[in-house]
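Can you keep this structure in mind? I'll have questions shortly.
Moving on, here comes chain A:
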Amino acid sequence: MLTTALIAIPVLGALLIAVAPLSSYWLGSLAALISLVEVGVWITAAARFDFSSSALQMGQRASWFSDLQVSWHVGQYRFSLWFVGMTVVVMAACTIYGWWIGRDRARAYFALMLLLTGAIVGVFTAQDLLLFYAFFEAMLIPLYILIGVWGGSDRMKATITFVVYTVVGSLLMLAAIIVFGLQQGTFDMTRMGTSSSQWLFLGFVVAFAIKSPLFPLHGWLPVTYRESPAEVSAVLSGIVGKAGLYGLLRIAIPFFPQPVHDWRIVMLVLGSVSLVYGSLLAFRAPDFRGVVMYSSLAQAGLIVLGLFASNSLGFDGAVLQIVNHALVSSSLFLLAGMVERRTGTRGEFSLLGGMARGRPALATVIMTVGVISLAVPLSTSFAGEFLILAGVFQQGWIWAVIGAGAMVLAAMYMLRAISAVLHQDVGPAVSESALDLRLGELAIVVPLVLCLIGLSAWPNLISGRASSSVPSGFTKYAP
Partner candidate 1 sequence: MHGPDIQWYVVLSALLFATGALGVMLRRNPLIILLSVEIMLNSANLLLIAMSRLHGGEDGQIFAISVMAVAASEVVVGLGLIVAMGRRNIELDVDKLRTLRG
Partner candidate 2 sequence: MAAASWVCLLLPLASAIAITLAGTAIPRRIAGYVSTATTMGAFVAAIVAFADMAGKGASHRGTATTSWTWLSAGPYHFGLTLLTDQLSIVMMLIVTGVGSLIVAYSVGYMDGEDEERRFFAYMSLFVFSMLLLVQGGNLLLLLAGWGMVGLSSYLLIGYYQERESAIKAAKKAFVMNAFGDATMALALFLLVQHTGRLDYAGVFAASPHGGAVANLIALGLLGGALAKSAQIPLHTWLPDAMEGPTPVSALIHAATMVTAGVYLIVRCHPLFENAYVIEDLAAGLGAATLLMAGLIALVQTDIKRVIAYSTMSQIGYMFVGAGLGAYPNAMFHLMTHAFFKALLFLAAGIAIHAVVGEQDIRKLAGVGKLMPFTKWVFLVGSLALVGIFPFAGFFSKDAIIASALDHGWYGDVIYVACLAGAFLTGVYAFRLFFIVFTGEPSAFAREHFHSHHGQEGPISMLWTVGTLGVLSVVGGLLQFAPIWHLLSTWLDPVDAPTAEATTVQEWITSGLTIVIGLAGIAVAWAIYGAKRIKVPRSLPLFEKKFYWDELYDLIWYRTGDLIARGLYALVEAPLIGGSITAVTGIVGLGSRELSVAQNGLVRSYALALAGGLAILTVVFLAVR
């Protein structure tokens, strides 16, 4: 019931906002309140969750159309609970950010943000393939409008690129879902058996690789992340990309053990290419968002390394790292937005610099998130990377060596970005009127940072045996 509530609250909230006779400001407050209620409901769910059990919990099933065995079946596993948690927290931060900066056309904006929240939670909790597909597509609609209406100057190109890429992936996935569901005689993921069809596996993988994104299917990434509003970029890179990775770990890997075994080298190569390629491009990116988005590509590659390591180390590390990166990258995009707003730039490094002086809060927050993002040891992202690389090391030392090399690259590009914004000479666009972070902005990012610090003290909260709760035996074909 709680799971359904987690989906229903934002959706109903969106409807309420669409009709409520309120001014823009109060619409925003209402949306912020609903997103916080959502976080509260999730905390309730987490408090009631039985972490010792690896079974599906808080499930709810209602037959939808019985001929095809399609049902409204939602529920949460031990790992999906954390995915839902990161979603509601990041979405709340982003919705409140939109309220804080006073987005125009508030009614549509906040309704869409809440709708998006509901759709993403649905993706992470759906236990029926068609339902999963419906939510996966439902994410697109609000995103399409959010980018197209509130985006930067080149937003139309961004929108079209994004939609073309994702629709192509979705169509492949839909075909794969239909064939797979008809073969199995049910669309219920908890009742499906495994398949050894290479084509179905590839259909799913391509769709998820576009969403994640993975090299070379990341063509939508640069223009979309640069042109979207900052908080939408935060959602895209922090949460929506994770839906692709979630698809890999919930569908592509458990249901297709034989193809996973046959294709794992290809996937590992793709993962490591994404990792190195993203890191190198992040190193030359000329703007703040460029660094963050290419580092997202790199992180997606790293997580794929963990997922296809075919052992519990890599798998648990990947789950942990997904949550870490959701928090890290959304905070970084929000911070990029804040920096851009107060300097009137699009985050070009050539115009920024020296922002640390006189802005201690901004400097502390950027520095904290920055060093966590480059996986400084003792941070939770270090814990995630360590597990992933320790896991993939057992597949072959070369992957871990590439990954360790990428850790050095991460230090290089992230420190470059940090000093380009905070240190050295004061940039031409940085004036006295660019204030330190305001209380409202701190209230948005500090909770995210606190989540990261809390996880750094105890990453085991998430990594502890996520792998054992994946329903099908994914280690079946592990070497």
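Following the convention adopted for this analysis, contacts are C-beta pairs under 8 Å (C-beta built on N, C-alpha and C of every residue); 3 or more make two chains touch, one makes a residue touch a chain; residues count from 1.
On how the list was made: all candidates are chains of the complex that A comes from, given by their letters.
Note that the structure is predicted; figures quoted are calculated from it, not measured.
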Complex member in contact with chain A (any copy), out of 1 or 2: 2
Residues on chain A engaged by candidate 2 in the complex (per definition of touch): 157, 160-161, 164-165, 216, 218-220, 222-223, 277, 280-281, 283-284, 311-313, 315-317, 354, 356-357, 360-361, 364, 367, 371, 376-378, 382-383, 386-387, 389-391, 393-394, 397, 400-401, 404-405, 407-409, 411-412, 415-416, 419, 422-425, 458-460, 463-465, 467-468
